[in-house]
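With one protein chain withheld, the remaining protein chains of the complex are depicted in position.
Chain naming follows the written order as A and B, and within any one chain the residues start at number 1.
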Amino acid sequence: MSDQHHSSEVGRPDDDGGAMNLPERFENPGLEPHRHRLGDSDPKIAKRSERQIVFIFLISVLASIGGLVGYFLIPVDEPNVLNVRLSTLVLGLGLGLGMLGIGVAAVQWARALMDDTEKIEDRHPMSAGSAVQQQAFEMLRDGAKEANVARRPVLKGAVGGALALAPLVYLVPLIGNLGADWDISKFAHTAWRPVRGGDPEMYYQGQFRYLALDPQDTRIRAADVTNNNIVHVIPRGLPEQEHYLEEKAKAVVLLVRVDPALLKESPERASWSYDGIVAYSKICTHVGCPVALYEQQTHHLLCPCHQSTFDITDAAKVVFGPAKRALPQLPIAVDEEGYLYATADFDEPVGPSYWQRER
Amino acid sequence: MLLLAFALVLVGGVYTAVTPTTAQADSLASADPAKGADLFRTNCSTCHGTGAVGSDLAPSLIGVGAASVHFQVTTGRMPMQANAPQAEEKPPQFSEAEALDMAAYIASLGPGPEIPTAEQVDPALGSPANGMLLFRTNCAMCHNAVGAGGALSEGKYAPSLMDSTPTVIYEAMLTGPQSMPGFNDAILSPEEKRDVIAFLIEQREPQPGGLSLGSLGPVSEGLWVFVVGLGVLIGFSVWIGSRSS
Partner (left out) sequence: MTETSASGRSAATADPIVPKPVSGTVDYLDQRVGAASMIKGLARKIFPDHWSFLLGEIALYSFIVLLLSGIFLTMFFVPSMAEVHYPEDALPVTMQGIEMSEAFASTVYMSFHVRGGLLMRQIHHWAALLFVASMVIHMLRVFFTGAFRKPRELNYLVGFSMLILSLLAGLTGYSLPDDVLSGNGLRITDGVVKSIPIIGSYMSYMVFGGEFPGTDVIPRMFTLHILLIPGLILALVALHLFLVFWQKHTQYPGPGRTDKNVVGYPLFPVYMAKAGGFFFIVFGVLALMGGIMSINAVWNYGPFDPALVSAGAQPDWYMLFLEGSLRLMPGQPEFVILGWTLSLNVLIPAVVLPGLLFTFLGAYPFIERAVTKDMGEHHVLDRPRNTATRTSLGAAFLSVFIVLLIAGSNDLVATHFGLSLNAITWALRVLIFVLPVVVFIITKRICLALQRKDREVVLHGHETGQVRRTADGKFYEVHQPLDEYERWIKVGHHVYRPLQLAAREDANGVRRPGGHLDNLRTSFSRFFYEDRVEPVTPTEIAAAHGNGHAEITEGEPTHAGELTSTGGTSR
């Protein structure tokens, strides 16, 4: 430092001198000098750029024509996937290259041939200043004075009230109708619910719904469910039923036979299984995906959406993942011919939790 | 329609010509259980026990049937190479004839699922549309919608079915190897199994929309839009923003 002071005293011209005379910060040096392109001075290069651009436009034209020709020449009426593929490809190439050519040519035009000296435009603050603000306030004040708002509170209230109420006549019918009958108690029942006087094809003794294969809709014999199987089950006759998909969304069931020695059954559910065959809801208790991945060696059911894992041998309780509750169990039994049927509906709502679930 | 029928017949014909199913089915009868017993003793009994009664390391094979042996051996899953979450598919260690000999030996120990005949696995005879319905319900949750495979828990996985032969697909459905549950003939009839095969073979046709990108669904599509779409367009942006020389 002392060195510096010395030099400043000496006043050597190539030294910046003492810190005292220096600005606190650097100054903006202003725009850099413009560097010219080769094409700006050499007409030959500019001409070559022009030819390039024309050539790219030409590619675009050819591609567009090619796409149109492809449209007329390639048939898609004949059932052949290859034609569909070819048509998609040719139209895609025609449209794509047609567009891309225009774009690339236009940009190249701008880059190579248009003037590229940088220009400066001034900015002004967004606000026009306090004087204009003042004028605006005055106008607002004058307007409000002319309207006499301040002295008429009842009028203000009336305007507010009317404005608040009028949209309701639009909104209430709109929202009111969106939810149809709003009867959320439907969440709690499924198509397995025993009925009276049901079709004996679908209901054992006209009462208890038979289990059937999904999607074949044929009844299932207990003997057909062997040890390492998994069977995807729907209530018998469901596809012919009204609201088929809504019912299926709740009623689908998985049927698994487990070695009875492995099965941990609580006493109150002892009658819900048949000879090691257990039936659980296929709808995840997390957010409702079908839990369908069955690993037959570990007897685990895995949901492919969020990977909740349930243990079939232990009342389908959760062993991993974001679900909390076990899968609901469907009580089953067999009829005289050995076909499986449900003795009751699930004793809790299937699928994801909701606020009123326990009510 | 005629063209389609022709294509189907052609596909079927090619498959019958390429896959050795005809040979297998016919030759199980001519396979030699005694030779199979020899092979079993030297190669498998360490884990599966003498007489295939099983041990602490591996299950008993009595009653698993010829189909199971044929599946495990011809796909190279058995003999197992290392103690992994599941047996990996690898180049088979035994010839088709040796596999059949072992299958015949195991089948002689107790009745079990049999190796399907060529007709049972001929995709040309199946209905791809019905096959899709069945595949969607019974298989897609593990093997993905078109059979590209998927993950199971704890490092296990459902393999891709893109290169599996019809016979192997049939045997897997019938026997339920490893984590996979089985689908006996009461749950999926032999005709329905053939429909599933027909659907899977149909999936190997070129995709109408172009490159299939692995048929892995939205995640791979998302990756591609960043890599190809955004990558190329950012490349163009840099070009547009650059000064010409």
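In this section, contacts are C-beta pairs under 8 Å (C-beta built on N, C-alpha and C of every residue); 3 or more make two chains touch, one makes a residue touch a chain.
Only a predicted model underlies this, so the values are computations on that prediction, with no experimental measurement involved.
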item	value
Touching residue (missing chain; options B:G150, B:P166 or B:G182)	B:G150
Which residue of A:G39, A:G101 or A:P331 touches the chain not shown here	A:G101
Hidden-chain contact residue, picked from the options A:I120, A:A150 or A:A261	A:I120
Chain not shown, touching residues in subunit B	1, 4, 85, 128-129, 131-133, 136-137, 140-146, 148-155, 157-158, 199, 202-203, 207-213, 215-226, 228-230, 232-234, 236-238, 240-242
Positions on subunit A contacted by the hidden chain, ascending	1, 3-4, 7, 15-17, 19, 22-26, 28-32, 71, 74, 76-77, 79-81, 84, 87-93, 95-107, 109-111, 114-116, 118-123, 125-126, 175, 178-182, 184, 186-187, 214, 232, 234, 243, 245-246, 248-250, 252, 282, 286-290, 292-293, 304-308, 318, 320-325, 351-359
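Keep this in mind: only the chains that are shown with their structure count from here on.
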item	value
Centroid spacing, where centroids are CA-atom means, of subunit A and subunit B in whole angstrom	32
Subunit A contact footprint on subunit B (complex, rising order)	1, 3-4, 7, 133-134, 137-138, 141-142, 150, 152-153, 156, 158, 176, 178-184, 186-187, 192, 205-210, 236, 239-240, 242-245
Parts of subunit A lying in touch with subunit B, wherever the complex brings them together	35, 37-39, 78-82, 84-85, 88-89, 92, 107, 111-112, 116, 213-216, 220-221, 224-226, 228-232, 290, 292-298, 300, 302, 304, 307, 309, 320
